[in-house]
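For this view, one protein chain was removed and the others were kept in their places.
What follows is subunit A.
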Amino acid sequence: MAAITGSSIFTTSTSRSFKQNQALKRISNFNSVSLSIKGTSFSSLRLQSAPSRFRISCVAKPETVDKVCEIVRKQLALPADSTVSGESKFASLGADSLDTVEIVMGLEEEFGISVEEESAQTIATVQDAADLIEKLIEKKGA
């Protein structure tokens, strides 16, 4: 029995294919899994999630998020049917350190900003990146 409560991770039915939304449903069953290791990602690049005060500051426009998604897709050469949204974590999309750097450079070029701040290290998701971009644009305009 897998060490996760009740349900198996992946569907066992022969006819059902594994879909992203099914995975999301299943994640909610993991409530009772205790996270004994702080920080779960073992990928080569682990990004800290932003402190909460930073998150509240601004929510980026959908167009900005879309642009970030586009740049990320291009850099990671993701297949057309893959899901990239504001919630997508860079690490979960398979971005390694070189990819992340290139993505940031791409964003700088696209938006005419300079990511020179420590805040860059708090970017974990596409939404975080979009929020940061808008903050920097605003600063630039001020």
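The rule we apply is simple: a residue touches a chain if its C-beta (ideal position, glycine included) is under 8 Å from a C-beta of that chain, and two chains touch if they have at least 3 such contacts; residues count from 1.
Criterion: contacts and distances are computed from a predicted model.
S.K.: Can you tell which of "RecA family profile 1 domain-containing protein", "Calcium and integrin-binding protein 1", "Origin recognition complex subunit 5" or "holo-[acyl-carrier-protein] synthase" UniProt lists for the chain that's not drawn?
M.R.: Hidden chain identified via UniProt as "holo-[acyl-carrier-protein] synthase".
S.K.: With the missing chain put back, which residues of subunit A would touch it? List them for me.
M.R.: Those residues of subunit A that touch the unshown chain are 1-4, 8-12, 14, 17-18, 20, 23, 26-27, 30, 33-48, 75, 79, 82-83, 88-89, 92-94, 96-98, 100-102, 104-106, 115-118, 120-123.
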